[in-house]
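Removed from the display is one protein chain of the complex; every other protein chain stays in position.
Moving on, here comes chain A:
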């Protein structure tokens, strides 16, 4: 590198005094390279969002039409029972999914952080579901949870004849099967986030607290967890984001059923846009989903970008 910098002093002057075509190209090249991606982003992300919003203001049914009806589709959505089932389900599913993942993930990370033998193997086991498709997860849990031959039958076979675990076919409980399968898939990931956070903490925190004579649970609850607030924050963002987008899991595990008891907004949108010829209504629901994501995302991106600028 030394030779490069000494050479540079000799060359920089002529290049600067007469900027040729090649040099001008060089200054434009980075922007040219970025241009396709930026254009893609502008058209296919921002343009399409706007387009969907426009569709949501029309009376489109089987095909997009551009007869505007104002916010009538949103009014229809608000009067639609199935939408409210889907939205309520998202609240139940999202809340439980995020909450249980956090508790399970943080708990496992803390336990794994106690100088455990075979830690690597255990970590691998906890995290592998994250590599699977939600479709695979849904298919497997559908098999496990089917009352006739699955877990219910297995426990009954052990002698507990009256054991009942038929959530999959019970309209009141079907949404909780989504929680079980989704927690199974994503909690290992939360564990990995927390473990990385714990490993990133300074050892002196532990030592100081131990000198103070704090008990281990107290140490974690009062000292360590508050230090991991950014991890909790990220995990909540990522998990709620997964929850809002959940589509494949519902399709594979419950199909939204029984009836539409376990519908989520993502399946509602898909059903109305692609199979029920209600493009206008489907678009309106998509726009509301976007609104939900934005409400979570904007504070997240804001803090990410701000901390980067400081960092």
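By our rule, a contact is a pair of C-beta atoms (placed from the backbone, for glycine too) under 8 Å apart; a residue touches a chain by one contact, two chains touch by 3 or more; residues count from 1.
Quick note on the criterion: contacts and distances are computed from a predicted model.
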item: Per UniProt, the name of the complex member that is left out, chosen from "ABC-type sugar transport system, permease component", "Carbon-monoxide dehydrogenase large subunit", "Aspartyl/glutamyl-tRNA(Asn/Gln) amidotransferase subunit C" or "Nitrogenase molybdenum-iron protein alpha chain"; value: "ABC-type sugar transport system, permease component"
item: Listed residues A:57, A:106 or A:287, member touching the removed chain; value: A:287
item: Hidden partner chain, residues of chain A it touches; value: 1, 4-5, 7-9, 11-12, 15, 26, 29-31, 33-34, 36-38, 40-42, 44-45, 47-49, 51-52, 55, 64, 104, 108, 111-112, 114-116, 122, 124-137, 139-144, 149-151, 153-154, 157, 184, 188-189, 192-193, 196-197, 200, 230-231, 234-235, 237-238, 241, 244-245, 247-248, 251-252, 255, 265-266, 269-270, 273-274, 279, 282-283, 285-287, 289-290, 292-293, 297, 301, 304-305, 307, 311
